[in-house]
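Yeah, one chain of the complex is gone here, protein chain that is, but the others are all in their spots.
All chains are identified by letter, namely A, B and C, in their written order; residue positions are counted from 1 within each chain.
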Amino acid sequence: MIDKKILEEHNLTVEEYERIVQLIGREPNITELGIFSLMWSEHCSYKSSKIHLKKFPTSGKNVIQGPGENAGIIDIGEGLAVVFKIESHNHPSFIEPFQGAATGVGGILRDIFTMGARPIALLDSLRFGPLTKSKNKAIMDGVVSGISAYGNSIGIPTVGGDVYFNQCYSMNPLVNVFCLGIAKTDKIFYARAEGEKNPVLYVGAKTGRDGIHGATMASAEFGEDLEEKRPNVQVGDPFKEKLLLEACLEVMTKDLIVGIQDMGAAGLTCSTSEMAAKSGSGIIIDLDLVPQREEGMTPYEIMLSESQERMLIVAKKEKEEEVKRIFAKWDLDAVPIGYVTKREKLQVKSKGETVVDLPVEAIVNLCPVYKRENRFPSYLKKAQKLDPVPLPENYNHILKKILSSATIADKEWVYRQYDHMVQTNTALLPGADASVLRIEGKRKALAITIDGNSLYAYLDPITGGKIAVAEACRNLSCVGAHPVGVTNCLNFGNPEKPEIMWQFKEVIEGIAQACKVFNIPITGGNVSFYNETEGEAVYPTPVIGIVGIIEDIAHMISPGFKEKGNAVVLIGKNKQEIGASEYLKSIFKLERGLSPQIDLEEEKKVQELCLEAMSQGILQSAHDISEGGLALCLAESCFLSRQKIGCCIDLKDPIRTDALLFGESQSRIIVSIRSQNIEHLLILAQERKVKATVIGETGGEGLIIHHLNKEIINIPVEEAYKFWKETIPGVFKIK
Amino acid sequence: MRVWITLKFGVVIFPGSNCDYDTYNVLRDIFEQKTVFLWHKDHDLKKADCVILPGGFSYGDYLRSGAIAKFSPIMQEVKEFALKGGLVLGICNGFQILLELGLLPGAMLRNKNLKFLCQFVHLKLENERTPFTLKGKKGQVLKIPIAHYEGNYFAPPDIIRELKTNNQVVFRYSDTQGRINEETNVNGSLDSIAGIINKKGNVMGMMPHPERASEELFGSEDGRLVFESIVKTIEN
Amino acid sequence: MKIRILVSYKDSVLDPQGQTVKYALHTLGYGFIKDVRQGKVFELDLEGISKEEVEKVIPEISDKVLANPIIEKFSWEILKKK
Partner (left out) sequence: MKIRILVSYKDSVLDPQGQTVKYALHTLGYGFIKDVRQGKVFELDLEGISKEEVEKVIPEISDKVLANPIIEKFSWEILKKK
C-alpha cells in the first residue's frame, strides 16, 4: 500500500502519484513506483526546465541530431560527424570525490560511444570552494585524481577544461565532464527497440545494489540529513569500460544491431523504457536472466540499480550469436534478457511472475511539466551596487596578487595529471584558449573549449549567459576556429525557489540570444538543479562547451608571443568596467558590481576580424581578454611564449588605470604581428568597423606597461611567471 | 605477384592497451613499415622482425602495472622470440610488462609525487650502441613526452651496478642541456633511469613515448630516432 | 606499539581489482578460487600512547583518514612484537 511516506522517499508529490494512478488505471506496485520515481525525477524528466530549454536554437544545416538523444551530432563534412555532450556529476563528487568524478567520466563516455562514435577528447569543468580550506583541497585532489584515473586508463585524452574557485562551491563542488567523439555519418546508432521479437541483450558489468535512488538523490537538496541520503557510491571500472567500448564499436562496424543505449542513471529502467518509447514499441525482460553481483536482489533493486559499465542492445534476431562472439572476444558476456514486442509496454518478469506492466509512454513522456514561479531575486539590486574603490599605488604588487589567485593561476597541476596526448591527435595542448585536435588524414582540425563565469551570471544572469557563449566562441577564434555546435550544462540551486528559477530563465535567455547571433545550434546538454546545502545555493553556473572547426590546421594559432620585435595589437575597445572582476574579488574581497556588458554584434565582428587575419596568415599569436583583464592577457602572452618574451605596452585610454588593466570588458583580443603586416591588419579592421590599436611591441625580459606616459607596471616576466606557475602546486605540496 | 617485404613490425594488443593504434599508425604512416597487430590470446607472432609492446593500462593496471599481462599467451611467444635474439621494444606499460616478465631487471614504483605525470621531458641518450638508438649520438638530448603513474624505476644496488658496468642504461631524464639532477628526475627513478636494455642488447624498455614525438605537429620529432634505428638495424 | 589496520570495500561495493585478479588466477588454472577481494593494509608505529587512547584514536583515524565510510570498511589489531 503506497502512503505519503513512501511517496516522499521517492520524491513524488501526491499530485504526481494521482497522475500515475490515472495514467495506468490502477495503483502501481512498489517496483512500478520506483520506476516512475526515476523517470519522473528532475534529472531524467527535465520537468522544471523543459519549458525554458525550448528557447534554445537547436537546428542548423549541419545538425544531424539535436537534443533528445544521448548526445548531439554535427556533420563536419567528408563523411564525418562529431558527437558531443556534457554531463554533471556534482553530488557524487561531493560525497566521494575520487569515485564520483571517475564514474562521471565513465557515464559521459558511454553517452558518446553508444551512438557509434569513438571518443577522442574529454574536457572537465570544475568548481571548488577556496583552497584555504583543507576540505576543499581534499575534494579537488580527489576529483582530479578520479578523472585522471578513469580517462587515462581508458585512453581518451583529457585535453582541456576550466577550474574556478568560489566560496559558494564549498559544500557544493561542481564537476561537469564533456566528451566528444567522431563517427562516420553513415554509421550512427540510436536508442531504438524496433522489430518484434528482436532480442534484448545485456552487456557489460553485473548488476549490484549500486546507487539505488542515485538518480533521485541527484534531485534532492542536501540538508542536515546528508548522512542518510548518502547512497553507496559506485566504484568505476575503467578497464571494463575500455573492453565495453571496443566491443561495442566492433559490433557497430557490422550490420548486427538495431539499437543500443547506455545504462546511466536509472539503469535498466531508463534504457528499456526509452528505447521502446522512441520506437513506439514495447520491451519484455526477465530479471532472472540479468547478470547479478549480489545475492537476493529484488526486482525493485535490479530495475533501479545504477551499476556502471553496462549497456543494453537490441540485436537483429539472426545476428544474436555473432554479437555474442564479438563480446566474448573482449571477455564480456552478451546476455539475452528479453525481446521487443508490439504492445507499447514495459513488461518485467521475475520468478515467473509479471512484476512490472506499464505503458512506456506514461513512464517516458507523460511526466508533468512544471512552469515554476520565478521572481526577481532580492539580493541583486544590492549586489550590483558598487561603491568606488581606492586607486592602488603599486600595480606590480596588485598584478602579483592577481597572478596568485587560484582562479587565475596556471592549471598545469591539474592537466598534467591527465593524459592529454594519448591517441596522438592533440595539436594544441591544454593551456591555450582552446584545445586543437588533428583529424586523422584530414586538413581540417577540431577546436574545443568549455567556459562559464558564474560571478557574471550571479550579478547579471542574462549577460552572464551571453558572455559564456561569446567567450567560448572568442576562445575558438583565438586558435583559428569557427564554432559549429554547442552543448551546455546548467548548474543551479533549487528550482522550486522562485529566485533560482528566475536566474535559470534569464541565463537561458542569454545563452539563447548569443547562440542565435553566432548562428550556432545547441545540440544537447544537461541540467543539474538542487546544487545547494542548507539553503545555500551555488551561483548560477552555466557551463558552455563549444566545438569549432579549423579549415586548415596550418592556420592554427597559439596564445604565446612568438618573436621579439612584433607589434602588439589590441582588437576591440577598452572600457571602464570593473564590476564582477577578479581584481575586485582578490584585492578587495568584493563580489559585486555589474558584470561587464556585451554587444553581441560587436563581439562577432571582433572574432571575424581575428579569423580573417589568421586565414591570411598574418598573425603570430592571439589571446583573448577575460578574467584578470588586459594586464593578465599580456602577462599570459609572455608566459606562454617559448622563451618568455616580454613586451612594452603604452596605453592612452582616458579611464581609471585599475579598470584599464584589470577590468574584464568583453570583445577584446590581443594579437602579435610582424610590423610589415600591421597596415594590412588595420585595413581589415576598418573594413569591418572594428577598433584595432597598436599598443606596443614584444621583446625584452620584462612586462612593461605605461598608461598616459606613466610607467605603471614593470616586472621581469620570469618573476611574474613564478607567482602564476607556483600558486596551485604550492597549495598541494607534500612537505 | 608476391611482394617481399623484409621488414615487419608486430604491435601487441592487450586488453587495456591504449597506445596500440598510435604506435601502429606511426610505423605504418610515418615510417611506411609493414606493421601488424598481435592479439594477446594468440600464439602467433606473424613473423614479425620486431615486436613492440605499446603503452596503456593492460588489465587496467590492476594489481600492478604489467602484472597480469605478462601471463598472456602471446607473451610466452614474445619471451621465446626475445631469448632467441629477436628485437623487442616495450614502451611505458610495455616496459612495465617486460620488467614483470623478467626480460628486463628491476621494477616500477609510483612516481615520487604520487601523481600521474603527462608532460614533455628531456632524455639524455646514454647508449647509442643499441639496435634501438644507433642513429643517435652519445649524450644527445631528446624531447619526448611521458604519461605514467608508475614510472619510478627501482632495482637493488647490485642490479644498478650491473646495469652501469654493462652500459645497459639507454636513457636518463635530464634537462635541455643533458644535465641530470633531482629536479630533472621527474618521477624519482633510481639514477634518473628512463630506459634500459638487456645484457644481450635485443630487448629495450622505455617509459617515454617515442610514438608521440614523431610528427612536427605534436611539438617534437625526436622519437623518430628510436624507430629509424630499429629500421636501420633490421635492414642491415 | 605496532598497529595493523585493514581497509577494504564494503561487500556490497564492486571491487574491480579483486575481480580482475580472480579472472587472472582462473586463467592460470587456480579454479578453486571462488572470490578475491583486494584492500589496503596500514601498519602504524605508535609511541607514547596508552592502550586506552589507542582504542579510541585508531577507529577515529581509520574513519576520518584511512577509509571512506561510504564505500569502505575497516578492522584493526594490535600486533604483538616478536
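Basically, a residue touches a chain if its C-beta (ideal position, glycine included) is under 8 Å from a C-beta of that chain, and two chains touch if they have at least 3 such contacts.
Please read all numbers here as calculations on a predicted model, not as lab measurements.
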{"item": "Residue of B:V26, B:I52, B:A107 or B:I230 in touch with the missing chain, whole complex considered", "value": "B:A107"}
{"item": "In chain C, positions touching the absent partner", "value": "6, 8, 18, 21, 24-25, 28, 30, 32-49, 57, 61, 64-66"}
{"item": "Touch list for chain B against the chain that is not drawn", "value": "63-64, 67-68, 100, 106-107, 109-110, 112, 114, 154-156"}
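To be clear about the criterion, only the chains that are shown with their structure count from here on.
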{"item": "Residue list for chain C, restricted to those that touch at least two other chains", "value": "16, 20"}
{"item": "Chain B, residues touching no fewer than two other chains", "value": "59-60, 62"}
